[in-house]
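Just one protein chain is left out here, and the rest sit where they should.
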Amino acid sequence: MKSPGWSLPIPLLFLLPACAVIGAVVLYPALRVVMLSFTDYNMINPPQSVGWANYQRLWADPLFWSALANSALYLIVVVPVLVLIPALLAILVNRALPGLAFFRAALYLPVVTSLVISALVWKWLYAEQGLLNTALRASGLVDDPIRFLTEPENALLSVMAVTVWSGLGYYMVIYLAGLQSIPAALLEVAELEGVSRRQQIQYIVLPLLRPQMAVVAVMSGMASMKVFEEVYVMTQGGPLESTKTLVFYLYESAFVDFELGYAAAAGVLLFILTLGLSLINLRLLGKS
Amino acid sequence: MQLAPFHNDYVKGLLDNFEARHPGVRVKWVDVAWAEMERKVLASLAAGTAPDVVNLNPQFSARLAELGALENPRRHLSDQEIGAFVPAAWHANQLAGVPFALPWYLSTTIHVVRQDLLEQSGVQAPRSFDELPAVAQALRRHAQCYAWFAPMDGSLALETLVSMTGALLSPDGCRPAFEGETGRLAFEFLHRLYRQGWVPPTVLTEGHRGAVQQFLAGDVAMMPTGMQFISQMKRTNPQLHQHLRITPQWLRPGTPPNIAVMNLAVPRTARNPELAMRLAQFIANSDNQLDLVKRVPLLPSTRRSYEDPFFERSTGDDLLDEARRVSQQQVFEGAVQVPPLRHYAKLRASFVRQLQLAMTGRIGSEAAIVEISRVWVPLLGCRK
Partner (left out) sequence: MRQPHLPRSIAWRRRQDAALRYAALVMATAITVGPFLWLLSTSLKGPGEVLQGSGMSLWPQSPTLENYRQVWASQPMLRYLMNSMTVSLLAVGCNLLLCSLAAYPLARMKFAGRSWIFIGLLATMMMPFQLLMIPLYDLAMSLGLHNSTLGLVLPHACTAFGIFYLRQAFLAVPQALEDVALMEGVGRLQLWWHVMLPLVRPSLATLAVFSFVAVWGDFLWPLILLDDPQHYTLPLGVNRLVNAFSLDWRWVAAGAVLSLIPILMVFVFSQRFFIEGALKGAIKA
């Protein structure tokens, strides 16, 4: 017996506790931050209204634009990598072969470890005399150590590598779940008809993983815009601001320069950008 | 800051003592790691839960003072109490002539060098910047290591420049002192160090802590530091200890050596500023500072403490003795090379950025200096 009058309160009752928490913990601070973006606030003295001054300053600040460029680069490089490679990894581990459970777990390992520790280990590995360089030199591949984190041209890529490394397993599992909905019969038939493995993957499996790819693209895109811990631990935005992402720029404005109003304005812009990007992303992937 | 867990007894004893003299008062001590200190203090000030007495470094406390957050010690301390401090240390905690904190412990900049690498290369430790290139070349050829690490975190980059040029600001305080030929040569020199591979590329990204790491790993032969790090170096790498030597800070003739003073500040938000200032003064008085430096390799900022025979006795470690001797010598002739300034954070940021661009050769030294001046002059805010 369905009663139309019931359809209002019940959903809201279900939603209430969650919305209350999110409201208090995310929405209220977010609103407060928008308010702050129109002020000059250094945490010690009360906020002073300055209108659009912060936004004007941001527009004119070359550092902001370079941080923006760095975050954009992050998107361009990391998202495609994280859309593709974990899918391939998922395909690799999606079998009942002996020992594969171990591999699945091993690939997931970087995901469970705290990003602070991961970044620390990688910083150690990237060092001029660290394991990577020592191995590269010992094997004769390079003569001089590679400046992974100290050469502005390399630093951002090196940091991106760590982000990718820690995210592989996470997205792999998303793809694994998606692979389950691909009927086994489909592939068995293909195999019997002589379709090669590579062709199977390319023409059957990957296209069927489209929905997961959409999810991964959006999620990894948002994660790319929020990169912080890796930069904080490994390079502190250097060398020469080459790894200063938007969020790090934000953090510095707030906690090193004590300019919270300005940081708030940067944050609002960051938010608008991320929102826009995700919407575009969804549109694009939804259409095809 | 960072006294726990090794010096729990000292602090506890100190606070118990204070509580005994001021019945009814309880003192709670919170130890914070160096790197997170600034953010913590800031957040606590914002939320009104800041401690009544804070142990800070000069740059950060100057920033707080600029925002009017710190109590002026002169309002609570007698002239006699103020006079107990080494003058340079007392003046280090003033912004535009207004004190904002009490000096606590200090150290001076000294150089620690790898004698073994120097001997291997057939050279002596340089006594000035002029002698560095020749030594650096020898080290590169015979020991395959970097000669020197120039840390650039905090005020260190500016201090390096001041040691090379003699002053930070022009005599009237309105322009940077390195605008002239001396400054240009200094920038060129640092560019040369980087280009020739005599300093490691990590000077761009690592600060003093990273420098210590590389030094102990044998990548770098010499670095500027303070005596408080000598014992830690020994603990981390005991075998290296015997090969280390201390030399005074490299200075352009006529430049006072650098003193780094840590302080005790009382935020204006303290519920009882008078009492808080009493506590600060108690911690920083001659006897207690002497007590502290007997346990921790640092120097006191109170003049009378230096008269104690403790300073004549060996600490049991030759290297530490030497470090202390050299540091001590520099105290009474020294000055804080980078005093508290208004808008310091912006001044510093602009300086380090342009210097790094010049060092890596992305812009010329002259262009870098011009850009720095362009930012500094309005911030220094003189009327002309």
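Per-chain residue numbering starts at 1, and chain names A and B are given in the order in which the chains are listed.
Operating definition for what follows: a contact is a pair of C-beta atoms (placed from the backbone, for glycine too) under 8 Å apart; a residue touches a chain by one contact, two chains touch by 3 or more.
None of these values were measured; they are calculated from a predicted model.
Contact with the chain that does not appear here is found for just one residue of A:125, A:146 or A:256, A:125. Within the entire complex, the positions of chain A that touch the omitted partner chain are 1-2, 7-8, 10-12, 14-15, 17-19, 21-22, 24-30, 32-33, 36, 43, 89, 91-97, 99-101, 103-118, 120-122, 124-125, 127, 129-131, 134, 165, 168-169, 173, 176-177, 179-180, 182, 184, 187-188, 191-192, 197, 205, 222, 225-226, 228-229, 247, 250-251, 254, 260, 263-264, 267, 270-271, 274-275, 278.
Seen from chain B, the chain kept out of the figure touches residues 2, 4-5, 30-36, 39-40, 43-44, 46-49, 209, 212-213, 217-219, 228-229, 232, 235-239.
Following the convention adopted for this analysis, only the chains that are shown with their structure count from here on.
Inter-chain centre distance (chain A to chain B, centres taken as mean C-alpha positions): 38 Å.
Interface residues of chain B facing chain A in the complex, by the touch rule stated above, are 38-39, 42-43, 45-46, 63-64, 67-69, 200-202, 204-205, 217, 219, 345-346, 349, 353, 356-357, 360, 362.
By the touch rule above, chain A contacts chain B in their complex via residues 42-45, 128-129, 147, 149-152, 155, 235-236, 238-241, 255-258.
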